[in-house]
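So the structure is just underneath, and the comments pick up after that.
Of the protein chains in this complex, all but one are displayed in their positions.
A and B label the chains in the order they appear, each numbered from 1.
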Amino acid sequence: MSAHALPERKAPSGAFAFFRERGPLSAWRLFTFTLCVLVAIPLLVVASSLLHPDRETWRHLADNVLPELIRHTLLLTLGVSVTAGILGTGLAWLTAVCDFPGRRFFSWSLMLPLALPAYVTGFVLVGLLDFTGPIATLLRQWFGPEVRLPPIRSGGGAALALTLALYPYVYLLARHAFLSQGKRALEVGQSLGLSRRQGFLRIALPLARPWIAGGVALVAMETLADFGTVAVFNYDTFTTGIYKAWYSLFSLPAAAQLASLLILFVFVVLFLEQRLRAGMRYTPTGRSAGRERLVLTGFGRLAAPLFCGAVLTVAFIVPVGQLLWWALGVAAQDLDLRYWAYLGRSLLLAGMAATLITATALLLAYARRQQRGALTDAMVRFATLGYAVPGAVLAIGIYLPIAWFDRLYIGLMGELFGREAGPLLAGTLLAMLSAYLVRFLAVAHEPLAAALQRITPSMDEAARSLGLCSRQLIQRVHLPLLKGGVVTAMILVFVDVMKEMPITLMTRTFGWDTLATRIFEMTSEGEWERAALPAVALLVAGLVPVILLTRQTER
Amino acid sequence: MAAHVELISVGKRFGEKEVVADLSFRLGPGSIGCLLGPSGCGKTTVLRLIAGFEAVSSGEILLNGEPVSRPGHSVPPERRRVGMVFQDYALFPHLTVEGNVAFGLHRWPARERAARVRELLALVGLEGHEKAYPHELSGGQQQRVALARALAPKPELLLLDEPFSNLDVELRERLGLELRQILKQEGITAILVTHDQQEAFAMADEIGVMHAGRLQQWDTAYRLYHQPANRFVADFIGQGVFLPGTVLNSHQIEIELGILNGSFPSECAKGCAVDVLIRPDDIVHDDTSPLLAEVVHKAFRGASILYTLRLPSGGTALSLVPSHHNHALGEKIGIRLDVDHVVAFKR
Partner (left out) sequence: MFSRLLSSLILLAAAVSPLAHGEEVVVYSARNEQLIKPVFDAYTRATGVTIRFITDKEGPLMQRLKAEGPNTPADLLLTVDAGNLWQAAEEGLLAPVNSPILQRNVPASLRDPGNRWFGLSVRARTIVYNTDRVRASDLSTYEDLADPKWKGRLCLRTSKKVYNQSLVAMLIAEHGEAKTERIVRGWVANLATDPFADDTKMMEAVAAGQCDVGIGNTYYYGRLMEKKPNLPLALFWPNQQGSGVHVNISGAGVTRYAKNRAGAIRLLEWLSSPAAQNLFADVNLEYPVNPQVKPAPAVAAWGEFKRNPINVAKAGELQAAAVKLMDRAGYK
């Protein structure tokens, strides 16, 4: 054929060479697998208790409380998911597609409840609306002692608190969907003779379904994993059952059995979400959606800002107001220099976690892209499962192996070197960050996977055909396009870690109190007013990233 | 600068499936080639093999006489100096038109880079749109940006993957002509992939018809139309019907409509049964002819009418007739054979 020797294929240079491998044992596969193992450990630890089931305790639970637990958990999850779904979607439609006075303000302010943990909203609601609260008391003064508000310490109250705290997840995602295709969908509908309402229901909504499904799934998982809020309302769900079995009945196996059932619920949610998201398209459409908005007139013009205002008031302004009021009351005696330390630690932890988890999620998103296939997809799904496991279950599930490892390490040190070593992992930052990683990987992965999917394979090939090597490709094409996703991911994780309590409580080092642990200390003693002070600090610290996030999503 | 492309017995398998088999062709510098075929025939795969995004399973690809692809060895795409225009344009959404076009020129000095960008935008007719972002442009404009971007680094070979499939018909024709002009002007070798015959005929110097991973015929448009190498090409290219016929002697075939004089496959001797390709322009309208056929369908084409005729034997034939001969359905009209090239295949 040809007389010339074929030029030897020059191996791609640098670290990226490793990442271009596509064989079964590629670095990507190994990485994803390692993450899965990390996530699997706490789940396995919990499941391993099933090996020695506690039949007696289980029988007691099954006879007396399980039906109610199942009913309550189902009702709560369904109730919160549906309500938050409708609320978030409706608000997103109003602010993304329509125009009315105050729209700009509401676009970003409706995200603010993200900075408030659900259990804080919960105890504020109970404080305000219970029999002994100011509103009921006032009503009784005016209208006599028989006047009653609907009972707040109930499933309904818990659902309300969770809905108000969690709707921003749906709002965020639905808004994104409507911004990119809402107006266009309406126009198509109108050209087919559909009214605006029909256009919304029959075209815009189905088009946005994958995003809404994603948001609702997040809400459902948060609800399933929630413990703090339902404890405030004394509403029995799986998580309270798990705590009871574990700590009151002293039966880890029974708790594990309940936890396994809970994980089953989670799988169902994830499965449903998968089905609903089948039609997700991320590649940008050829033409931009029309810039003009649907201007509301008449009744709509009045109702829209009122509705948005009402939600904002109940979900944010009132709780914050109440917290400030309480906090001011106790500030004199409680506020001291230590608060700066708590704030500092909360910020530091959240910052470190955000960086670590975002980087990991980015690598995971790349792994999925580079190593396409059903196995990778399944592994990625599994690796993000930690989000739905209740924090305390996860904490124990992580802590036990850490302690076991430490025992091993110390034993080894003693034998090999005759040294009296201290524990290596327990109570270290490493343990905390690992636990956060398992718990919050899903939060960072969602926006990053979405952003990465916008970079089509043909874009990669176009860049390569123009002479770019892998490093340049990442630098000049991927990074600029991923910036938005990275920022979103970091902010979401940051806020979540700041609010997180059970894992922080369990795995923290001595003296490392954060704002969230302070809130716990107070509320566990029923000192709601004193809990308001760290709650306000938490809120303020969380507001900055949340506002940044709203800026981010305006694009 | 322009490359000479040669493929020698190139084959590609994905797992068990053989997607391209024993494909060979040669394209001279400055020529525009085209791979034409129905979807799934493997034409895009061949393009990707030439670009270097896939590796060959067998055979060899040479650019300017240098082997760039061989089983087990492959020059990576970024080193091949092969430009590519993708079906979905693959413009970078975070860069302006200017940024996109200049993308491959990152090693050039700034002043020359700016000059080249201006030159290309003028070439594709997009002056004034430098600062626009891809999502603000129409489909045709985006396609032109993609083209300018691919041409900017002065590639030796340009590959185009169904570049016009996302555009409307008028735009397609116009851009096709423009593109050919630009390519000839710059003297760039190009290979185009399409399923649209008109596009192939308008743009390419040489066309390869592909089917099920194999190259059926590599030839000029004229010869593909009038001298198809096999039944598939005959069927795929242009329009026509096959009429049964019998070989009379070494240069004559008898069919229902008459006797044809011409050459045909040599394996057929006297008495051999063949199918003869009869194109619409092979049958002319002749009022004086004793042979009558019934009009079963007519399609007005502006300058001509394409009649579908039922022959006395019951078979169908097509005839392209100047449109002032307007006959009604059901009417019997006189026809006559007017065949210059006899195309016959053994049955």
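Methods note: contacts are C-beta pairs under 8 Å (C-beta built on N, C-alpha and C of every residue); 3 or more make two chains touch, one makes a residue touch a chain.
Quick caveat: nothing in here was measured; it's all calculated off a predicted structure.
Judged over the whole assembly, touch between the missing chain and the shown ones holds for A.
Of the candidate positions A:218, A:231 or A:296, contact with the unshown chain belongs to A:231. Contact with the chain that does not appear here is found for just one residue of A:267, A:325 or A:404, A:404. In the complete complex, the hidden chain is touched by one of A:246, A:265 or A:436, namely A:246.
Not every partner is drawn; the one left out touches chain A at residues 57, 60-61, 64-65, 126, 130-132, 137, 145, 151, 153-154, 231-234, 236, 240, 243-244, 246-251, 392, 395-396, 399-400, 402-404, 406-407, 410, 422-423, 426, 502, 505-506, 508, 510-511, 513, 517, 521, 524-527.
Definition applied: only the chains that are shown with their structure count from here on.
For this pair, chain A with chain B, the centres built from the Cα atoms lie 53 Å apart.
Per the touch definition, chain B reaches chain A in the complex via residues 8, 51, 53, 60, 62, 65-67, 70, 73-84, 86-88, 90, 92-94, 103-104, 106-107, 135-136, 138-139, 142, 146, 149-150, 153, 166.
Chain contact summary for the complex, chain A toward chain B: residues 1-2, 4, 6-10, 12, 283-288, 454, 456, 458-459, 461-469, 472, 476-477, 480-481.
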